[in-house]
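Just passing along the structure, written as structure tokens.
With one protein chain withheld, the remaining protein chains of the complex are depicted in position.
Our next item is chain A:
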Amino acid sequence: MKKLMNSPDAFVDEMLAGLIAAHPSLVQEGRVVRRAGVAKKGKVGIVSGGGSGHLPLFTGYVGDGLLDTCAIGDVFAGPSVDSCIQAIRAADGGAGVLRLYGNYGGDRMNFDLAGEMVEMDGIETTTVRGTDDIASAAPQDNAKRRGVAGIIYAYKIAGAKADTGAGLADVTATAQAAVDACRTIGVALSPCQIPGAAKPTFELGADEIEMGMGIHGEPGIWRDKLRPADEVADEMVRRLLADPVAHKSERVSVLVNSLGATPLEELFIVYRRVAALLKKEGLTIVRPLVGHYVTSMEMAGLSISMIHLDAEREQLLAAPCACPFWRV
């Protein structure tokens, strides 16, 4: 697999240097990206983090009304404990910091360790983990589910809530409710490869797809021959609608997300079908998102996320925000 890079070991740092050079609203300090300027006094800080290889996730969502800081690791490896500590400290404006990240073992351990360290310095922190991937565990085990593309809704909603001046407990509860109201499923058409690795992360036949595959190539629900887009979309929507959600709503937002190599044209073919299906179900789509929001290097495929909206979530989703990859 061909990659445009100088060396595998320099991949992440050179990527970050380019991101920062292109976006003066961001500042890089080691493996932490933060908003330019100082942390807003009295505002709850929102910090996230994870492995590289998923841009615009994670560092791409640092900006007004979204994340304050982000710790970033090597490709598909979580951020170091030191980076997590640094990111939490940089996000602290005196009102506490919400750690909002995907539910992966390394990230969990590192953010937990970092939280314990900063709490000794008097910074109050809370945790909300993205657990939206319905293919990764059964509904009764939803705490074990992975966090995938749906986490950006939690970023947006938590970021907007923090901007209202709400306290840490309120921001945390709102973020958790957003996670609880959101479901995602993905489908992969071709693999990705970590820089420096000799082979792709997984193998998938030239005419095969895998339903439910994770953003690092974690196994999904089934693997079979590629089928028409409408058939794939039908199954994904059916699975999303069938998964139990605590507070179902007739108003939802939908994200049709490219995993990297799938072009916008194919995303819109799928969105067209998704919109029709949801309309048929009596659901109204609010602020749909179609594009590259959470990727997996050059993996082909897409994910569909759906978040049920109550009045507050809808209002927070509509609140202004600005980052390199998302503006409202």
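The rule we apply is simple: contacts are C-beta pairs under 8 Å (C-beta built on N, C-alpha and C of every residue); 3 or more make two chains touch, one makes a residue touch a chain; residues count from 1.
Criterion: contacts and distances are computed from a predicted model.
Asks: Report the protein name recorded by UniProt for the chain absent from the figure; options are "DAK2 domain-containing protein", "Peptidase M16", "Phosphate transport system permease protein" or "Nitrite/sulfite reductase".
Replies: Not shown, but named in UniProt as "DAK2 domain-containing protein".
Asks: Among A:G60, A:G78 or A:G301, exactly one should touch the missing chain; which is it?
Replies: From the options A:G60, A:G78 or A:G301, the contact with the absent chain belongs to A:G78.
Asks: For the chain left out of this view, which of A:G93, A:G106, A:G291 or A:P324 touches it?
Replies: Residue touching the chain left out of view: A:G106.
Asks: Residue by residue, what part of chain A touches the chain that was omitted?
Replies: With respect to the unshown chain, the touching residues of chain A are 8-9, 51, 73-83, 104-107, 109-110, 112-113, 136, 194, 196-199, 201-202, 214, 216-219.
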